[in-house]
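The complex is shown incomplete by one protein chain, all other protein chains being positioned as in the whole.
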Amino acid sequence: MNIVYLVPLFPLIGFLLNGLLRNHLSKSAVGIIGSGSVLASFIVSLMLFFDVKSGNNTVATLFNFINTKQFSIPFSFQIDQLSSLFLLVITGVGFLIHLYSTAYMKEEPNEHFARYFAYLNLFVFSMLLLVMGGNFVIMFIGWEGVGLCSYLLIGFWFKNTAYNNAAKKAFIMNRIGDLGFLLAVFWLLAKLGTVTYGEVFTQKSLDLLSATDITGITLLLFVGATGKSAQIPLYTWLPDAMAGPTPVSALIHAATMVTAGIYMIARSNILYTMAPLTQCVVAVIGLATAIFAATIAFKQNDIKKVLAYSTVSQLGYMFLGLGVGAYTGAVFHVITHAFFKALLFLGAGSVIHAMHHEQDMRNYGGLKKYMPITHITFLIGCLAIAGIYPFSGFFSKDEILTAAFAQNKVLYIFGVIGALMTAFYMFRLYAMTFQGKFRGTHEQEHHLHESPSAMTIPLIVLGILALIGGFMNVPEVLGGSTRLANFLQPIFAASIEKQSAHHIDHSTELMMMFGVMAVIIVVILLAWMKYAKYQKTDEEPRGLGKVLANKWYVDELYDAIIVKPLIAFSKFLGNVFDKYVVDGIVNGVGRLVQYGGRQLRLIQSGQVGGYILLMVLSMLVYFAVQMFILKK
Amino acid sequence: MPINYYIFVAIALFCIGVIGVLPRRNAIIIFMCIELMLNAVNLLLIAFSKMHHQLAAANGDAGVAGIEGQLFVFFIMVVAAAEVSVGLAIIVMMFRNVHSVDVNFLNRLKH
Partner (left out) sequence: MNVTQILFWFLTVLALGSAIGVVLSKNPVHSVLLLIITFFAISGHYILLNAQFLAIVNLIVYAGAIMVLFLFVIMLMNLNADTEPQKNKWLKLAGGIAGGSLMLILIAALKESEVKQNLTQLKEGNIGLIEQLGKTLFTQYVVPFEISSVLFLSAMVGAVVIGKKD
């Protein structure tokens, strides 16, 4: 059997074992099964990666999924440069998070612990399906699967209604995006008769599509991406999704699921290159989201919410990269973001664990004394996301910004502004948490301690990755060999051909890179100094601060425009339409039959005269029919 | 006499019998109208038997063609007599119980 099938198989088995036997397994057994399956997938992914690196792409078909006269959709996996890279990230980071979870979720009762790991494995399985799929339909199966697991995991502590509502919100917003995705797939199928990547992305197929087709399809696919990857206008579910356990936020809402949209667009890059209008839309929405989310992050006090808005913002950057044609840059940023965002979330989880589930940063402060490992790794993460040389974020963010500069100076300027804002709020978070004096209660202070090794080892590993991860794609201007770009070249070749190459001379590029970094360092110092001396106050934010703290009232806006009318409509349907029209029809039929029966009963009058009359009448009718109608 | 005159007479008698049966509530009168209907049929049968005899005679030797009609009438009379005796016995029985010959009293079939 092709080893390709093993990659999703291990997590699937893990899900089944942990799910079905959850009442019988001990915590350590569950932990081993859950983490071990992902580790096994990681090892197989490594083997596949080296296979691809030496030039062997694979397309493995399991069976023929949908087979009709007009088209056939096989259940196939495509392992090439793009998917093998994503496989490594998903299984690698996934394994670290599974390991972390064994310690973080230790306080849960056994069945819930097992249920958690079962869902987590199911999630990894779906994500692998999404990434490994050989056509849009298999990708969609994985797409839906991760949405489902996101719902299950956000609402993990299902006894809390607010958490359930957050889970529902995530699922429903995802669904809205999925409609766009499905319409795009149908359109593609109608025009080309196939959705397999190998057949869609050929010049022959692309010639069959008109410009309107391509623009329409790409726009609809992007709608799907906005739902899954939390861009404007479908982003509000991501901050609420922080209701789930922190490792879930790390895995799903930082490193993997939210990157599905970017994967999808990177996969279909040739379509997007042929639709400049859509690219413009993608870039603008990405940038707008980046800045918008950053403004909200300024005034959030919950540590996870800041990280959530930071994720939305960074995703905006990735879409900006896709929009200006820097496909490699976007994928690069996905990888580095997976490293440092997972690191940041796990670090936050470590802090939350130590502070006994306290998440308000105003009660933190001076934690560096008590949690050294968490502190150092968290600092590495912050430096990476701010984009300081030589941390990984520097390389990936700069690649996107350089491409933006080459395309449109305005995009570049806003991109830089966004980067500055990122640096500011991240270091605000860092300073409020780890610097200054401790602002919590005496109780909490007593219990502060470093987290167990199952939690700190993943932090250390991710910290190292966030530190050196950038070196996989050092640009030429700094003397590097752009290994990632070379590796991914076959995937993006057609797009690169079609795009006009923008060349900026090296000196300009160097100046931009380090000039921006200098400003970022200034901003970091500003934030550090301001918030290291943070004193807890009870004053409510006023003016612009209030608007930001309330997330620009977007949720309230959606509530008024969409949610309330829908609820009113459903109430109407439920109380009026269903009760009177539908029930009326059904009961009406019953009443009609009853009435008819009652009337018919009157024939049975018992009166002999009536019976004889009926006999004569029927004879009459019989004669009439026989003589006149049939004889004709 | 063309046969259709006889046919019309028989039809008329039969229908008068029907009209007599329908609105009546007196059981005995209903019975009598039934006898009237039977007689109409008898008349028709005999007329037809003569017609067939005539037809056969026109074609060749008559023989006893068409005698079946008259024999059947004979049997009808037999049956009518038997029926009347039993029916009247029932009516007398009913009269003894209910002291009326109103047919509407026989409405046990209602439920």
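Read from first to last, the chains carry the letters A and B; within each, the first residue is number 1.
Just so we're on the same page, a residue touches a chain if its C-beta (ideal position, glycine included) is under 8 Å from a C-beta of that chain, and two chains touch if they have at least 3 such contacts.
Given the structure is predicted, the values throughout are model-derived calculations rather than measurements.
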Chain A residues that touch the omitted chain in the full complex: 609-610, 613, 616-617, 619-620, 623-624, 627-628
Hidden partner chain, residues of chain B it touches: 1-9, 11-26, 28-29, 31-33, 35-36, 39, 42-43, 46-47, 49-51, 53-55, 57, 62, 64-67, 70-71, 73-75, 77-86, 88-93, 95-96, 100-102, 104
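Note that in this section only the chains that are shown with their structure count from here on.
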Mind checking the centre-to-centre distance between chain A and chain B? Centres are C-alpha means, answer in whole Å. 94
Chain A - residues contacting chain B, complex: 604-609, 612-613, 616
Which bits of chain B are touching chain A when the two form their complex? 18, 21-25, 30, 103-104, 106-111
